[in-house]
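Note that one protein chain of the assembly has been removed; the remaining protein chains are unaltered in position.
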C-alpha cells in the first residue's frame, strides 16, 4: 500500500507536467530550428605557442600516476596530458617536436616486475610514438631539467642512473636503443653541451664532462675545479638553462654562472641575490626556485624568509634580477594565504614573457613577466605541481 | 666579498652557540642515559578485530592507483594498505584469511597492453600470495559487494565480465586458474549462495541463478520472476548481504529482501523507508547507501532530500531501521557542512557495533552503532573513499 | 511504444555482442553511433524518467551556466559522470589530443532551456590516458544501475577500447528526442 503510493504519485505529476509543457510550448514565440546533431571528434592541437607550459604533477599521494599537463597561458585552458609514470625524468627535444619521458612502470600497477623506459610523445598530437627500454637502474629523483638530456644535435639522449652507483646511459634516438653506458664516478645529472657532451655534478662540487662519439661511446672526460662549497653552501640541482650553459643557485642565494660553450667549463664570478645582513634571512626555496629568460637575461627566484633546512620551502615573493648588472629590479609578492607559497617558477622565452608560478596549494599563477601583474590564477592544477617546462 | 660574508657569518654564530649549549649542559641536572639504538623492523598485524574496516579509495583523480586502506575503528589508526589497481572488484574470503582483488593493470602505467587479474592478499600479513590472470573482459564498474564472489565453500570465485556482453568467469581458487565461463544473458554481478550457486541481476528485474559443479561448470540455471520495477523504481546494485541472502534497496527507498537460502530465490514483501508524502523527498543515496547488521537485524541508510537523479547524492542523515518490524528506530544527523555528505556506510558485525561512514570530503566518521554517538572523525581518508568492507 | 522498440533493439544488439567476436561487435556498434541515419537504434530515451519528478536539485538553475561547456550545469551534461573533456583539452563533444573515443556509450535525454526541446545525447568516454582530474561532474537524470547498461554512467565505457583507461567524458547531441 505505502509502497504503491510511493511509486504512483510521481507518475501522476509527470503526466500533468508534460501536458503543461506541451501546451505552453505550443503558444510561445516563433519556434527556432532544432540544434544540429554533433559529431564526436578528437581535438587537434593548434600551432604551439611560447605561452604554453607543461605543468608537471608528481601526484605525490599516487606517485605511480604522475603526469605533464599542457596548459595555455593565454586562453587559460588545459590542452592535454602526457602520462609520465613514476619519478620521471623529462625533456623536450631540441626541435620541440618530441617530449621524452624516462620513467618506471610495474607489471602490476605498483608491484610485480618493473621496467624502466624512455617514451617519446609527439608534441603536436600528444600520442606516444615509441619507446626505448632501459636497464632497471634509472635515477629516481626530484624533477629537474637535467634528469635526462638530448645531445645538442638531437641524435642521443643521456639518461642518469643511480643504484646508488652513478652512471650514464646513452640512447640512440634514431635506432631507439641503448648504445652505451659509462660510469660517472659518483656524479649525477645530465647537462648537455657542445655537440655531444654531457656534464654531471659531483659530490665535491666539480663538474664531470664526458664527450661521446657518433656511436654514443665515451671518448674523453675531464673534471672541472670545484665551483661551489658543498658543505657550506651547496647549489640546488634545479639550475636554469642559460645561453652559454646553466645558472646554478645556492641555498644561501649565490648565483654561479657556468659557461659550457667552450672546450672546458668556465665559471664566472659568483654573485649573491641577498645582502649579507643575516637579519633578513631571505633565501631561495621550493622545487624549482629559479627561472631565467635567456635572451632578456632576467632571472626570477622564489624567495622566502627562513634559516637552515628551509631550502624546499615555498616563496612569498618572486625576486627579479638583471643577470647582466646583478641588480635586483623587482620584488613581486605572492599571497601565500590566498594562493599558497611559490614552489616552482618558469618564464616563457618570448619577448612578451609570462611568468608561471605553481604553489603548494596546487594553484598555477600567471604573471606578466615584465611588470609582475597577476594575469590569472588557476586552482586545482593536480595534486603536487612541482615543475614547469617550456614547450 | 658579499659572497664571503654570507658564507662566514653563520659559521661564527654556530661556534658560539655550540659552546653555549655545551656549557649549559655541563651544569644541568644528573645526565640521563642516551636512548638505545633502534632496530628497523616490519610491523606485524595483531589478531583481526571486528572493528577493523577496509576503506576503499577509488583515487578518482588517479584511478589506476586505487587502494584498500585497513583502519582500526578502536585505535583510530591505519593498519596497512592493499593496492587495488583500476576499477577493482574485491571480496574477503569466507574464512577471512584472504582478500581477493580483481583488477586491471597496464604494462606502461595507464597504457600499453593491459592484463586483468585476480590477486590474493593474506589478510594477516597484507602480502600478495598469488594471482590468477583473467581474460581481458572483467567488468569495470562501481565498487559493490558483488563484483566478484567466493562460492560459499570457498572453492571457486565467480567474476563478472562485461565487454559489453555480460558473462561470468569461474576461478578455481586451489588450482589458481580460470576453469569455466558462462554467458549470463545480459545479467550482471555475482551474488553467491548455497554451496556453489551464483545469482546476477537482469535488466528486466529478474535474478538469474546459475549452479556450478565441482569443476566450476554450469549445471543448472533459472530465472526468477521480476522482483522490482526497473523503469520506475530500480534497486541499487549496492545491496547489503543478509543472513538469508541480500537486502536490496530502491532509488525511492523501498526495501526488497531476497532469500537465497532455498532452491529458488524467494522475495519477501517490499517495505518502504519513507512515507508516501512527496513533500519530504527523503531518499537513499551515495555510493554505498545501506548497511545491515545481520544478527541484530539493524539497517542503516544514508538519506538525503532530493528528487529524480539524486540517487548518488550523499546523505545528511543516517536512518536506522529494525528490519523485523520495518520501523524506523532513529535518525542520526551527519553535519555535511562540517564533515561532508555521507556517501558510504558499513556496520561492524559484532554485538557492540561501530557504524562507519565516509563522506564526499574524504572524512571517515565512526559512530556508536547503537546510539549514533559520534566517536571519531578521521579526515583525509584518501581521495574518494567510496566503499567500506568488513574484514 | 518507442521505449519498447528501443528496448528490443538494445537487446538485439546485446545478443549480437554475445554471438560475435568482441572486435567485430565494436565495429558495428561504433558505426551505428557515428552515423546519424541509425538514430532509431538508440536505447530508450531518458525524457520520461527525467520528468517523473520535477524537483531535482541538479537541474541547471542559471541560464548563464547552462550554456557553458566547462560547467557541470551545462544542459547537455544531464547524465554525465566523470571529468568534462572540455576542461581536459577537448570540448563538450571532442576528445582531448592523444585520446581515443569509446565506440560504445550510454545515452541520456536532456532538456535544452534555450529552445525548450529535449535532445538525445550520447555520452562517450575518451580513453587511453589516466584520469584527467579536472572538472569532475556527476549528474544522474534518468540514470539507471548497471543492469540497465545503456542508461548507466558508472560502468567504464572505455571497457571495449584497445586501451580501457578512462580519461574524460563528452556529450554528443544526436537529435531531438521522440523524432
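All chains are identified by letter, namely A, B and C, in their written order; residue positions are counted from 1 within each chain.
The rule we apply is simple: a contact is a pair of C-beta atoms (placed from the backbone, for glycine too) under 8 Å apart; a residue touches a chain by one contact, two chains touch by 3 or more.
For clarity, every value in this text was computed on a predicted model and none was experimentally measured.
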Chains in view that touch the one left out, judged over the entire complex: A, B
Among B:175, B:217, B:338 or B:380, residue touching the chain not depicted: B:380
Hidden-chain contact residue, picked from the options A:188, A:341 or A:357: A:188
Selected residue (touches chain absent from view) among A:50, A:92, A:141 or A:336: A:141
Option from A:35, A:162, A:194 or A:330 whose C-beta touches the chain left out: A:162
Touching residues (missing chain, whole complex) on chain A: 60-64, 86-87, 104, 106, 109-111, 114, 137, 139-142, 162-167, 183, 186-189, 201-203, 230-232, 234-237, 281, 306-312
Positions on chain B where the hidden chain makes contact: 10-11, 13-14, 17-18, 21, 25, 28, 31-32, 34-45, 65, 67, 70, 77-83, 121, 125-128, 380, 382
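Everything that follows uses one rule, which is that only the chains that are shown with their structure count from here on.
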CA centroid of chain A to CA centroid of chain C, Å: 35
Averaged-CA centre spacing for the pair chain C and chain B, given as whole angstrom: 27
Two or more partner chains touched - positions in chain A: 10-11, 13, 65, 83, 128, 382
Multi-partner residues of chain C (each touching 2 or more other chains): 52-54, 129-131, 133
